[in-house]
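The block underneath contains the structure these notes are about, expressed in structure tokens.
Up next is subunit A:
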Amino acid sequence: MLNLKRKINNMNLVRFRFWFQIVAFLIIVYGGYVGLDLGDKLPTFACVYNSEGTGGKCYVGMLQHDLKHPLETFMGFAGYAFLISLAMFIAWFWVLNKGWCGFVCPLGTMQDWLTALREKLKIRFSEYSWANRSKIKSIKYILLILLLIIPVMISNSIGGLPKLPNGLSMPFCDICPGRMLIPAFTGNFNQFYIDFSSKTDLVMTILGMMIVGLFLVGSFIKKRFFCYFCPMAALQYIFSKPALLKLYKDGAKCTKCGDCYRACDMDILEIADDVTSKNLVTEDCILCLKCIAACPEDGCLEANFIGITIFESSKEGFILRMAMDMQKESHE
Partner candidate 1 sequence: MNNINHNIESPKEKQNRHKAMEAIKLLNTLREDFKAPISSMEYFYDLFERVHCKHESLHDDKTKIGTMCIQIPSEIIYALDGVPIRLCNGFYTDDEIGSDLMPQKACPLIKATVGHFASGNFTDKPDIVFSPTTCDQKTKAGVTIESFGYKLIDIDFPRTKESEASREYWRRSVKQFAVELSRFQGKKLTRTSLKNAIKKIGYAQSLYHKLSEFRKNELVPILGLDVFLVTNAFFFDKIDNWIEATEKLLSELEIRAKEKITVSGKASPRIVYTGSPPIFPNYKIPLIVEQSDAIIVADETCSSNRMFNDMVAVDEWNIYDMMDSISDKYLKACTCPIFTKNEDRIRRVIQLVRAYKADGVVYQAFAGCTVYEMEQRSVLEAMEKEGIPIIYLESDYSPSQGGQLSTRVEAFIESLKNRRRMKK
Partner candidate 2 sequence: MNYFVGIDIGSTAIKITVTDEHKRLVGFKINASGSMFYKYAKETLQSLLDELHISQDDIAYTVATGYGRKLFKEADENISEITANAIGAQEAAREYGEIKTIINIGGQDSKAISLDSEGNVVNFAMNDRCAAGTGKFLDVVAMNLEIGVDELSDYHFKSTGTPLSISSTCAVFAESEIIGLLGSNHSVEDIVSGVHYSIAKRIVKLVKRVGIKENVYFDGGPALNAGLVHAIENELGKKIFVPEYPQITTSFGAAVLACDAFKNMPEVEREF
């Protein structure tokens, strides 16, 4: 038992995560071909537009759909349906908490691949300036609110405003990079189009195109560029507290060395500087566990699943992962 624990703590997280993400990607993007269907409440971008391949469906898409009801029906069966969907989403989410982002989300994985490519090319990553950093944080909530309100406003007139055009029925999907990129992996490029049928569609599809471009360029130069703005992350965070998988910190053991912060793709300062909180799953955290792997203090950071430590920082593990365990020189 002890030995197993030690093995886990000593694991090469980068490799583990790389393969885990590939498997998850295969399931989500190609699972449909082998009849896999994880339902349509997944807390990750399993895109509905990838109709044949997808091994499940994205809840953000579902959510917009669920909300597009006149108030009357919403007070009735549609409302129940909405609540049940939400409950199922939460149930899924609680299993992995933000780990869905760090290990499963295909958009997240794609960004990591672009990051790996950049790293191979020895190009430095860029960072958001600290002044802008806090402003960026609120964007995902704004997007979330918009994607919640717009569908409602299609079917209802709120505060006497006119109803919105039907072209906006899936407002976030229109601009979601997943809509174009995920189906593309199954050879389906149908989503790369500009819809001239109405003005709204025209604007939204052009915006969508631009965002895909931004996504690709952005996440090449900035790690997890898109995740900072992702409304899925905002939605998830609302329910994060009671989730089963946790990132815990024992502040007493922390030296504030900042090694964890340096490893964090989301530039989360708290992970290093907060020495009083226990739960360190912050709003932007993608629970990638890179911080744990980069922390050299025994038992300072840990991933905890229903009270059981499944992976924790250790000196030994750190040294192994940094390849500082032996005196060998590399000549490249």
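In this section, a contact is a pair of C-beta atoms (placed from the backbone, for glycine too) under 8 Å apart; a residue touches a chain by one contact, two chains touch by 3 or more; residues count from 1.
Inclusion criterion for the candidates: all candidates are chains of the complex that A comes from, given by their letters.
As the structure is a prediction and not an experimental result, all values here were calculated from the model.
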Looking at 1 or 2, only one should touch subunit A in the complex. Which number is that?
1
Touch list for subunit A against partner candidate 1, complex:
119, 122, 124-125, 130, 251-263, 269, 272-273, 275, 290, 294-296, 315, 318-319, 322-332
